[in-house]
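Left out: one protein chain. Kept in place: all the others.
Labels run A and B following the written order; every chain starts at residue 1.
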């Protein structure tokens, strides 16, 4: 990441309280210019609240929000050069598509003719020129979504905020729009801040992701970082599927931690600074980083019995019980079926993991 | 995800919060001065001394209420007895309003139920058909009713011509005519709340009851009725309250024998024979009764809502 880029948004120790309820607990984060940034978390985690604070619909209880170095937390929404794509689009039902897109330009003081001309150009960008004279209700969900995008982009905001904009679309359309949005962000060079509860969507689109839960920032990093190196239990559990198991740490040495599971199975995990020998914590290992074999291999091998095979389309998921120990889930890609064996339930096998696949987590 | 909106205090639903005082001011002033203040003034008047040619003398007196409840003899020196004349008029009003409410319920419940179970497309049209007559001038409706029910009116003509009766039915100037008039005046008020309640009712509850061997009528009584009870009570109150204070139906359809509170009050303010403090006192008593009914109802509704959530 080129860190010479300007900061588009600086959230400095922002707190949001409603009476006794604290929706956001002292959040600080920086969003870079021209970045596709995602706020990811389950509903109620505070991600939408943070987005609405940047837009100006929620006031900030404590702290500051800077937009390209300028404090904005006390400005009303209509004085912030930031536009929003709303979750339900909020297209003005009594206006045509063209007038919807021209609205922001007009409010910024452009003449009606001028605003419409530029609105027409933006509609072309999202390939909806032929619908300019229609009313929003005459468009399909996907088309409305693109109009909402065009309307928010037309005034050329410095930052575009997207509040779960794809959640109302069906799966296929959603996938297509994810790619279109990503392209649009690159073409326009506008900073996008995207809110979603869908971790797959976040991984697909984002340059960087901020994972939030219970009003707190859990982890901030690039998509690969977040998936492969989750910092704590919440992130490991929320993003993707994982084996989350309790381990006792026996010794820590050179970034590696010797641990044992219930039943006495020994294994080595990636160590974390916060965790020393003698503690009992959780570790995470992704199912696709495990593989099965008849005999122990050079990698770390744990002995167990196959309980069940579950067919899930692209993959085969196998549940394995370690002797006197916990269960593991192993994922095998179905494209490899010709090469790898399928172990029937009841087979005694070994679960193997590459070095570095297992990570210790802080709580 | 509406955590902000749900927990309140967000800057969203209070878009025009800072202007609210100015926005509400005209309504406060208009209703405050021209409805609320007059009601308070009426309370004051009910404790003043009457002036013989209409109006009042500004002297405190309980005589209006005294006259309403007690008979102190011609010269005021007999031991006071309860004065039944006015209490009887109130009693008749309650009775008539109650009968009209019952009539409305008997006809209104099946109607509301039937409309609420129609296909969604036609429902609005049925509701519309039921409400149109309500928006026709009450006076005209009452006059029409009188015209229809007269001894020589179309109803009697029709019944005579098909030979069901030999001589005209005397309906006008009876209690029944008044009840019919009241029923006709306020029927939509019974239908609409029941309709709203039945429309909200989840019919899978009835299906569950039927699945558990309950017959239709048992399901209606044991499952549906308790669920729509608040709507039924609301409908009864919306018919009962205005019926009690109505003036046109008893005046035009009831005649002198079937005097109700409305006519009693009106008489006090017409011409020179009026007794303003007495009229004000009668109005206060009527208002108090209505407010007590509304308060009991509001408390019940609040309880029902709590129970539901």
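Please note the rule applied: contacts are C-beta pairs under 8 Å (C-beta built on N, C-alpha and C of every residue); 3 or more make two chains touch, one makes a residue touch a chain.
Assume contacts and distances are computed from a predicted model.
Missing chain's UniProt protein name, "Spermidine/putrescine transport system permease protein PotC", "Septum site-determining protein MinD", "Glycerol operon regulatory protein" or "Methionine biosynthesis protein MetW"?
"Spermidine/putrescine transport system permease protein PotC"
In the complete assembly, which of A:94, A:172 or A:224 touches the absent chain?
The one listed residue touching the chain not shown is A:94.
Name, in rising order, the residues on chain A that touch the hidden chain in the full complex.
So the residues of chain A touching the unseen chain are 55-57, 76-79, 82-84, 86, 88, 90-94, 103-104, 107-108, 137, 151-152, 155.
Which parts of chain B are in contact with the chain that was left out?
Touch set of chain B with respect to the missing chain: 8-9, 12-17, 19-24, 26-28, 30-32, 34-39, 41-42, 45, 55, 107-108, 110-111, 113-115, 117, 124, 126, 128-133, 135-141, 143-148, 150, 152-154, 157, 184, 187, 191, 203, 206-207, 210, 216, 219-220, 241-242, 244-248, 252, 261-262, 265-266, 269, 276, 279-280, 283, 286-287, 290-291, 294.
Note that in this section only the chains that are shown with their structure count from here on.
Rounded to a whole Å, what is the gap between the Cα centroids of chain A and chain B?
Chain centroid spacing, chain A to chain B, equals 59 Å.
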